[in-house]
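Missing here: one protein chain of the complex. Every other protein chain is in place.
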Amino acid sequence: MTVRAAVAGASGYAGGELLRLLLAHPEVEIGALTGNSNAGRPLGTMQPHLLPLADRVLMPTTAEVLSGHDVVFLALPHGESAAVAEQLGDDVLVIDMGADFRLKDAADWERFYGSEHAGTWPYGLPELPGARAALEGSRRVAVPGCYPTAVSLALFPAYQAGIAEPEAVITAATGTSGAGKALKPHLLGSEVMGSMSPYGVGGGHRHTPEMIQNLSAVAGERVTVSFTPTLAPMARGILATCSVKAKPGTTANDVRAAYEKALADEEFVHLLPEGQWPATASVYGSNAVQIQVAYDENAGRVIAISAIDNLTKGTAGGAVQSMNIALGLPESTGLSTIGVAP
Amino acid sequence: MTVRAAVAGASGYAGGELLRLLLAHPEVEIGALTGNSNAGRPLGTMQPHLLPLADRVLMPTTAEVLSGHDVVFLALPHGESAAVAEQLGDDVLVIDMGADFRLKDAADWERFYGSEHAGTWPYGLPELPGARAALEGSRRVAVPGCYPTAVSLALFPAYQAGIAEPEAVITAATGTSGAGKALKPHLLGSEVMGSMSPYGVGGGHRHTPEMIQNLSAVAGERVTVSFTPTLAPMARGILATCSVKAKPGTTANDVRAAYEKALADEEFVHLLPEGQWPATASVYGSNAVQIQVAYDENAGRVIAISAIDNLTKGTAGGAVQSMNIALGLPESTGLSTIGVAP
Amino acid sequence: MTVRAAVAGASGYAGGELLRLLLAHPEVEIGALTGNSNAGRPLGTMQPHLLPLADRVLMPTTAEVLSGHDVVFLALPHGESAAVAEQLGDDVLVIDMGADFRLKDAADWERFYGSEHAGTWPYGLPELPGARAALEGSRRVAVPGCYPTAVSLALFPAYQAGIAEPEAVITAATGTSGAGKALKPHLLGSEVMGSMSPYGVGGGHRHTPEMIQNLSAVAGERVTVSFTPTLAPMARGILATCSVKAKPGTTANDVRAAYEKALADEEFVHLLPEGQWPATASVYGSNAVQIQVAYDENAGRVIAISAIDNLTKGTAGGAVQSMNIALGLPESTGLSTIGVAP
Partner (left out) sequence: MTVRAAVAGASGYAGGELLRLLLAHPEVEIGALTGNSNAGRPLGTMQPHLLPLADRVLMPTTAEVLSGHDVVFLALPHGESAAVAEQLGDDVLVIDMGADFRLKDAADWERFYGSEHAGTWPYGLPELPGARAALEGSRRVAVPGCYPTAVSLALFPAYQAGIAEPEAVITAATGTSGAGKALKPHLLGSEVMGSMSPYGVGGGHRHTPEMIQNLSAVAGERVTVSFTPTLAPMARGILATCSVKAKPGTTANDVRAAYEKALADEEFVHLLPEGQWPATASVYGSNAVQIQVAYDENAGRVIAISAIDNLTKGTAGGAVQSMNIALGLPESTGLSTIGVAP
């Protein structure tokens, strides 16, 4: 099978990571690359690490340019995907790496994004219960947010096993690429290096309703999420520290068993041996998720910690994994569980 | 007043930071410097940033060397301070920058440190209720741990105002200097740069009982603390994200008022204007603490976040501040609230 | 003496560093702070590390605002200082932290900056032969560029001693703050962290003629400079590696003697003991310069390496040092040779 893929938004970090993965994908041929404000420029000036594509010239993001492909990846600002997707045929696999089609609840969308809800597509986090089946054969995929990927994978085993109270307290550290290439003062190297800082504290981060949606579905009851993201002095990676109160009677063995059972058959999500903790460096550039869990007896809490690469499993790798499933390819085609370390 | 100060453990990071501050202290004259394994070496080879002391030769850590000073700072491995302190007179101000005399509960000590409890000294976190009075005129001071400094200052206003439930969930990111100069593989630059990783998860970190002690005293009831420390790719700084459930009926205004009231008169602890969040870079090398607090209505939780320099306010600056109080000097003598940024 | 100082360009990195130093200067009272595009904003939102000035509101950069001070520091884009300086009285000490008045040769200026030459002011690098005398009592000072500071101090001893051929080959690594707060893609944290890259290669960097001017004056002959700047993944610091061919007959002893003699009486420039090499971390936030020199016998070359903090000795510290000299204060008033490390 040769899959011809177009990428809208090829000049950004998500688009660049996607191209890095597609270049290594044995079944994919890279077609049109677009980027509105950068149309007409060769990719080599913006993505100098993608040597094989250095001379490719970016096109404008139009339906005409994107048509004629088997798969179209959209790495666009939120609110722009629906209009593009509508103009592509129903037989084209459209994979939206933005937020537009992740939420089921229109009111949530409107509250957090301030615009009209575009709809809901099958959710590209195959490891969640039921998600894989919804992706098989689908021609529309909503790629999850990077934080919800890290958090949902860290906590769903506890909710699936019924050992966690429905109030999650989460702190996550992200590398700066999570904020994209936007030219904002707080993202300058001089500001970022040597500094940790929080943002979106108190419930305001747009990824919060997505976490609530995922965890509530698994728990079978409404889960509240108190989420604090922090910006760390590194380019890539998310370390999510997730804390939930254990239901009465839960033991340390119950906790371990819940995670072993939930993650046993997953290729990309690894429960580490006891005593070993995840580090974002270990999953750098890979589609792997490393998870460890502990039971704090004094506090009566379960602490689950996951490490992902926000650009790979958190964005572009997750997108490729979902593409594989949607097209009936082996799920791990073109993807790796091996990090680039140190 | 000229205060003659000796420093035991001058070759480490805590000792080096202390010397940096003492060099700038108008009332202090630096006396003997000791360092057991490095005795005989000039300080310039180990602390090349302390140019005025480059030619000072380290002495062995003995009572004889340390005697004859007004103040003796101990930056020693835990378990070693008591023996040294006993040999110094009761009229000498002894400031222990290690853990030995921080805990009141001998059972806590023994459980977390595995040795006999040496005792309890006045606790050098002057901003906590009652702490300043205990330090005035004292000749023994236990400098708090770096994490308990960041966490206790972030949360005591909520407990003092009675708006927080007694279960605290805390994630903190620290710079690598918090682990000292120990030659361990996970502290190598190659491992640390570009990586976030947790350690001591699930209640095992030795700073946990110290946080419980501080917060319980303010709350007037036993506070449980679930504490997860993480190692961040930076040399200095702690960002502590502290989450507590609000007591029923608490409003966002109550939260803000509690923090404004508790911190209004403090020179070193600053509640930032609403909308501005702390960053560790802003307190780099300074004795300042920057704090912000939010009320997450959906989750019903108070999230208080503090940024400190772990070596300054978290260790050596806190030690100097306590020295000033103990000796009757103005509390901020020789200390700064100005960070070195960017 | 109380010196009232105004700072034009207080929102940038140079202005911020200057304010950090002026806050610690015992003879200075900080007056008006200006910043054109940021006029009306409180300084705390832009320089959160300068807590004592958090509530100061920036004014527009006009002669009216800047008048009535003893000293006016200009941290403005190049080409803008002359117009402001002209409107200030001749009795006001004007210290230009930009490039406008550094070069003596109008043709050099026009070739590298593309505008008309504004003139030449006494050059604020007191350690160069003759420079200190020109600064005493002056009411105009041109602060050197950060690279010329590091390079001129590393190489002038060799030229002063007549042991170096007039062709210097220099590679320097700078922290990102050297590029200022400009919002450019290559300065984003995601791009900078984990990466070294050169720029301005082949003679194009604007600091090159300034180095040639300084070194030629000491050598008594025209020195060519081949200068390659590189951007390093750190916020502050310059490490300048300077290589010159030794004149025939030069010995390793001659080299060492030349540096010892030239630097013996300087407070801020330190020749390290043999075997110890400079590191930028050792001068972080300080006005110190650390220098080491080696003689490579096989290649017949002298390699002199200097480390400075580009914002302190390289910009704002150098400015304060020159202010002290111009006003007749002790040269090191308010300045430190102690770095913030690790």
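The letters A, B and C name the chains in turn, as written, and every chain counts its residues from 1.
Throughout what follows, a contact is a pair of C-beta atoms (placed from the backbone, for glycine too) under 8 Å apart; a residue touches a chain by one contact, two chains touch by 3 or more.
Remember, it's a predicted structure, so these values are computed and weren't measured experimentally.
Taking every chain of the complex into account, the omitted one touches A, B, C. Residue A:288 is the one among A:255, A:288, A:304 or A:326 that touches the chain missing from this view. Of the listed positions C:7, C:232 or C:311, the one in contact with the omitted chain in the full complex is C:232. Residues of subunit B that touch the chain left out of the display are 13, 175-177, 179, 181, 183-185, 187-194, 233-235. Across the interface with the omitted chain, subunit C contributes residues 167, 169, 171, 173, 175, 188, 190-191, 193-199, 201-203, 224-226, 228, 230, 232-237, 239, 241, 243, 277-282, 284, 292, 294-301, 303, 305, 307, 342. On the side of subunit A, touch with the chain left out of the figure occurs at residues 13, 16, 20, 23-24, 44-45, 47-52, 177, 193-194, 235-236, 270, 272-273, 276, 279, 281-286, 288, 290, 336-342.
Criterion: only the chains that are shown with their structure count from here on.
Farthest chain from subunit C, judged by C-alpha centroids: A. If each chain is reduced to the centroid of its CA atoms, subunit A and subunit C end up 45 Å from each other. Each chain gets a centre from the mean of its Cα atoms; for subunit A and subunit B, those two points are 37 Å apart. Listed for subunit C are residues 13, 177, 193-194, 235, each touching two or more other chains.
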